[in-house]
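Note that one protein chain of the assembly has been removed; the remaining protein chains are unaltered in position.
Right after this comes chain A.
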Amino acid sequence: MAAPITAKGNLAAVPRPAAARRKAGGKWGIFIRGAILPALILALWQLFSATGFISKQLFSSPLLILNQYVELTRSGELPHHLRVSIVRAGLGFVLGASCGLILGMLVGMYRRFEETVNPTVQMLRTVPLLAITPLFIMWFGFGELSKVLLIALGAFFPLYVNTFLGVRTVDAKLFDVARALEFTRLRQMVRLVLPAALPNILLGIRLSLSLAWMCLVVAELLGADTGIGYMINDARSFMQTDIVFVGITIFALVGKLSDSIVKVLEARLLRWQDSYKG
């Protein structure tokens, strides 16, 4: 339990030993610790490639990739593919995640609903996405619809499962409080269940985002004429390893970026939590 504070001013800044220790290195300290390993790998890669120890054709090199980045950006090719991919992933994620959130809440709050819907969803969850892909292509064609739906399907499950779990971890005693204060059904949902389940929901969003991103690659590799996945596939058939690497690193960067955004959201929204921070 946190010690009660007595002074008026320092409510926000209750010092914790772990936080104090972290502060010693500062934000840059954290960044540098995280960057050591990637930097080392890049340096070795460049060295091996430049000395001819590994084939430039097959493995490329950091400088060549960087060069390709500049060129593709200048030609407008990269921004174009990236925009298409982000729109696809974004649409699919919003569709799948909102379905997952709503259904997860309902299943969590109403036992009847759980008994009716959950077994089916759990069964569908075990079907590998790759197995469904051909069906989606047959039904919805090679257009945008099949891609967005495939991504939505991928994004649906993690958020559904985690929202469901989050609702079930809400302290039952707080429902008595909500009853005594005469919360309406809607208020109970918005003011009690949603905030209490938020830690799990945010975790679900992070997992959903990364899965949406993964499904995007599957959808674009299987058949597309735009997007980062297409760019990779196209470059592969011409043995343009640099471009393949550009695509892969773009996936990594955007994936990390979206994850970081949710993490910032987590830090802001879960300020009230009193859990161990390492």
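Keep in mind that, in the parts below, a contact is a pair of C-beta atoms (placed from the backbone, for glycine too) under 8 Å apart; a residue touches a chain by one contact, two chains touch by 3 or more; residues count from 1.
As a working rule, contacts and distances are computed from a predicted model.
Per UniProt, the protein behind the absent chain is "Sulfonate transport system ATP-binding protein"; the candidates were "Heme exporter protein C", "2-succinyl-6-hydroxy-2 4-cyclohexadiene-1-carboxylate synthase", "Sulfonate transport system ATP-binding protein" or "dihydrouracil dehydrogenase (NAD(+))". Considering the full assembly, A:W272 is the residue among A:W28, A:F238 or A:W272 that touches the omitted chain.
Here one chain is not drawn; of A:I102, A:L181 or A:M239, the residue touching it is A:L181.
Think of the hidden chain as still there; on chain A it touches residues 1-2, 4-5, 8, 11-12, 14, 173-174, 176-177, 179-183, 187, 191-192, 195-196, 198, 271-274.
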